[in-house]
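The complex is shown incomplete by one protein chain, all other protein chains being positioned as in the whole.
Right after this comes subunit A.
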Amino acid sequence: MAVAASPRANKAKVAIAQLSWSAAKPAPLVLVSGGEGFLADRAISMIREQLRAADPSLEVSDVDASSYSPGQLLTLASPSLFGEPRLIRVSNVEKCNDDFLVDALDYVASPDSETTVILRHDGGVRGKKLLDSLRAGNGGGIEIICAELKSDSDKFDFATGEFRQAGRKISAGALRSLVSAFAGSGAELASACQQLISDAVGEISDRTVDDYYGGRIEATAFKVVDSAVAGRLGDALLTLRHALSSGADPVPVVAAFAAKLRLMAKISGDRRSAGELAGAVGAAPWQIDRARKDLQGWNEPGLARAIEAIADADANVKGGGRDPVYAVERMVMIVASYGRD
């Protein structure tokens, strides 16, 4: 799945095997690419475990490519007196210095068969020459792609895989609430799965997830706006609290409210089609359709009052008032009552 998602894989210049993180295996040269750090860490530790199982005398060394000094790689990769296998983990290849590039390109041309070199590349164009050379098949390497878990379905698949691998059963509802509780970061989701796997007994049900992560929702400012504009005061206040405690700042929350109400005000009372309006107000047609739906329940004085309240809240969260959270809550209450006090 991750292979197909990677845009680089489509360029057809790749002559080496590209594996997903769960299929990581040792090779003389392993390129671990992609932005999801915790998957990369897992892949790297899987390779280390496999090598150590094959020969416990494995010698592990770490190199930081951003502060690399010339000759380091060759020194670490040269055969030692007792001929132990060696594993060299190179981090920060995406920030590597020029010395590293020169040495690495030399090494790729003639790799040592007893040594495993893992290159961790986080994405970006730095070191492209090295990556291209590896992907062209020089040195007989493999690539492990750790693409970011972006969409909800990616995360869902990931969590399913986690439980399946551990041989644990989890109900569909429990899985859904777990994924929505950790929508922000893949690493958090992974450790939540691990905790459930090691702590919970028997099948993991809705109840278990609720016990562990009860009521936690990863809310963004936009969710708060949506509930408030639809007049669901309780929901709006609850998601606001969740958003604030999971890292949202009052200032962008107010900005999200302002943007929403602005668009609603711009299209209020305009009967033109969404397509025609899109150019005039500078928003996508779907946003306009959405805003039109949101306008149900609103009237003109209400909109006016709400926008004034938002301007007031903006002043208060930017130092005009004592308590930014109170200012935002007050604004949410006014908006959720359609601008009627």
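Note that contacts are C-beta pairs under 8 Å (C-beta built on N, C-alpha and C of every residue); 3 or more make two chains touch, one makes a residue touch a chain; residues count from 1.
Convention: contacts and distances are computed from a predicted model.
*Asks:* Considering the UniProt annotation of the chain absent from this complex, which name among "Glycerol-3-phosphate dehydrogenase", "Phenylalanine--tRNA ligase beta subunit", "DNA polymerase-3 subunit delta" or "Glutaredoxin" applies?
*Replies:* Of the names offered in "Glycerol-3-phosphate dehydrogenase", "Phenylalanine--tRNA ligase beta subunit", "DNA polymerase-3 subunit delta" or "Glutaredoxin", the absent chain's UniProt record gives "DNA polymerase-3 subunit delta".
*Asks:* Looking at A:Ala15, A:Leu74, A:Ala284 or A:Ala315, which makes contact with the chain not pictured?
*Replies:* Per the contact definition at the top, the residue touching the missing chain is A:Ala315.
*Asks:* Out of A:Ala136, A:Ala200 or A:Ala255, which touches the unshown chain?
*Replies:* With A:Ala136, A:Ala200 or A:Ala255 as choices, the missing chain is touched by A:Ala255.
*Asks:* If you put the missing chain back, which residues of subunit A would it touch?
*Replies:* Spelled out for subunit A, the touching residues are 255, 258, 262, 265-270, 300, 303-304, 307-308, 310-312, 314-315, 318-320.
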